[in-house]
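Here the complex is missing one protein chain, while the rest keep their positions.
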Amino acid sequence: MTAAGSTNAGGPAAGPAVFEHVITFRVRYSETDQMGTFYNSRALEWFECGRTEALRARGLPYAELEPRDVFLPVVEAHVRYLGRAQYDDLLQMTTSIAFIGRARVRCDERIVQADSGKNVAAGYTVHAFTDRNGRVIRPPAWFIEGWKKAKNAKQS
Amino acid sequence: MTAAGSTNAGGPAAGPAVFEHVITFRVRYSETDQMGTFYNSRALEWFECGRTEALRARGLPYAELEPRDVFLPVVEAHVRYLGRAQYDDLLQMTTSIAFIGRARVRCDERIVQADSGKNVAAGYTVHAFTDRNGRVIRPPAWFIEGWKKAKNAKQS
Amino acid sequence: MTAAGSTNAGGPAAGPAVFEHVITFRVRYSETDQMGTFYNSRALEWFECGRTEALRARGLPYAELEPRDVFLPVVEAHVRYLGRAQYDDLLQMTTSIAFIGRARVRCDERIVQADSGKNVAAGYTVHAFTDRNGRVIRPPAWFIEGWKKAKNAKQS
Partner (left out) sequence: MTAAGSTNAGGPAAGPAVFEHVITFRVRYSETDQMGTFYNSRALEWFECGRTEALRARGLPYAELEPRDVFLPVVEAHVRYLGRAQYDDLLQMTTSIAFIGRARVRCDERIVQADSGKNVAAGYTVHAFTDRNGRVIRPPAWFIEGWKKAKNAKQS
């Protein structure tokens, strides 16, 4: 998922993360390259898995958003590669999601080796809210409602 | 290609770009997603095509570097998604390559629709020099020599 | 593109190929894996590039089919891996397209090293005609018309 529209959201995530979620996964052979570590673009694919599970855990599964005409395309992505990870390594990824302003969401991701805790990669993606035609929209009321519920669940 | 090692090279590319190279290519069906545009991680794969051709055009094909134990793994990547691109769209990508300090290379990429010139994506990757074991090295003399030659070719 | 529906079309392509088209392309770094050759699934992505260009060359660009509610999802795929291909190798792919029966298309693909002619991979994909909801359809009259024109162009 990728979207039209520029963004200035390069700074640190504004405000406290609402969701923080951890998943583990293994590096697939298809994700390696001839350098023997994972190919750089895979980090963005893993980031997607992180936010998918973070949203599901908070009762807002992304698969239910698009049928309701709410899309969250990526408008900006950043990755720092901090350490190697090889085929079949078990990785742990922590996703933190927060609103930026009123109509953008930022997902911060950190990937470490599950066993040693060694850094593998860190970065973030910024997402706009759009309809199915790619037009920027305000997050609908039902989404904000669900988000607040998730936030309160977190705080309690 | 992805590498260990953190970087602070987030700012604008230091100094003038040595290489600037333009390629065109089409969006593959495999690069689209259900949103109907290209999936976000594909931009990083396209960036790789851009720097591969830019280096080849300047007499320093990357395929000849690794056998000589010079690797240029990505240590940082940034992408802004500026406009949609669909299956089979003809895209034009401009790659600019410059040294950052003594032992890093930065590639700036800009992708536009070949027909309309509309922005599709822009970003950069930062590369360290390492040996085959991922240890950071200084660029060898023969590489610097080739680079200077390319630079002079550009200026003339 | 992938579709519902089983197929028995495993035999040799029925009848003479209508289209035969050749393209060249280079192996991307993102397409390699830690074995140092291309990852096996990339062959299917390359096959797609082959049929895209073959259809375009014959005046039936696939990008114009889907907006007219004609989809050609893959219902079967077969690949034999015949030789290695490494990052940046220049490959040559020959695509032959033929109708199977009345409502299926079969694309045969052969990939060789462009320089040496050494075999890299060979295989085929079988495609059904469906509408946007995945329901099997008969190829529309305008498609058959275009196909015949292409066939005649080939024979003359």
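Every chain is named by a letter (A, B and C) in the order it is written, and numbering of its residues begins at 1.
Note that a residue touches a chain if its C-beta (ideal position, glycine included) is under 8 Å from a C-beta of that chain, and two chains touch if they have at least 3 such contacts.
As the structure is a computational prediction, the values presented were derived from the model and not from experiment.
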{"item": "Among A:49, A:103 or A:136, residue touching the chain not depicted", "value": "A:49"}
{"item": "Positions on chain C contacted by the hidden chain, ascending", "value": "1-7, 33-35, 37-45, 48, 66, 71, 73-84, 121, 125, 134"}
{"item": "Where the unshown chain meets chain B, residue by residue", "value": "29-30, 32-34, 36, 39, 41, 86-87"}
{"item": "Contact footprint on chain A, counting only the chain that is left out", "value": "1, 26, 28-30, 45, 48-49, 52, 61-63, 86-88"}
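As a working rule, only the chains that are shown with their structure count from here on.
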{"item": "Innermost chain by mean C-alpha position", "value": "B"}
{"item": "Chain copies touching (chain A, chain C) - same or different residues, decided at half shared", "value": "same"}
{"item": "Rotational angle, Cα trace of chain B fitted to chain C, multiple of 5°", "value": "180"}
{"item": "Computed distance of Cα centres, chain B from chain A, in Å", "value": "24"}
{"item": "Separation of chain B from chain C, taking each centre as the mean of its C-alpha atoms, in whole Å", "value": "30"}
{"item": "Whole-Å separation of chain centres (CA-atom averages), chain A against chain C", "value": "35"}
{"item": "Junction residues of chain C - those touching two or more other chains", "value": "29-30, 86-87"}
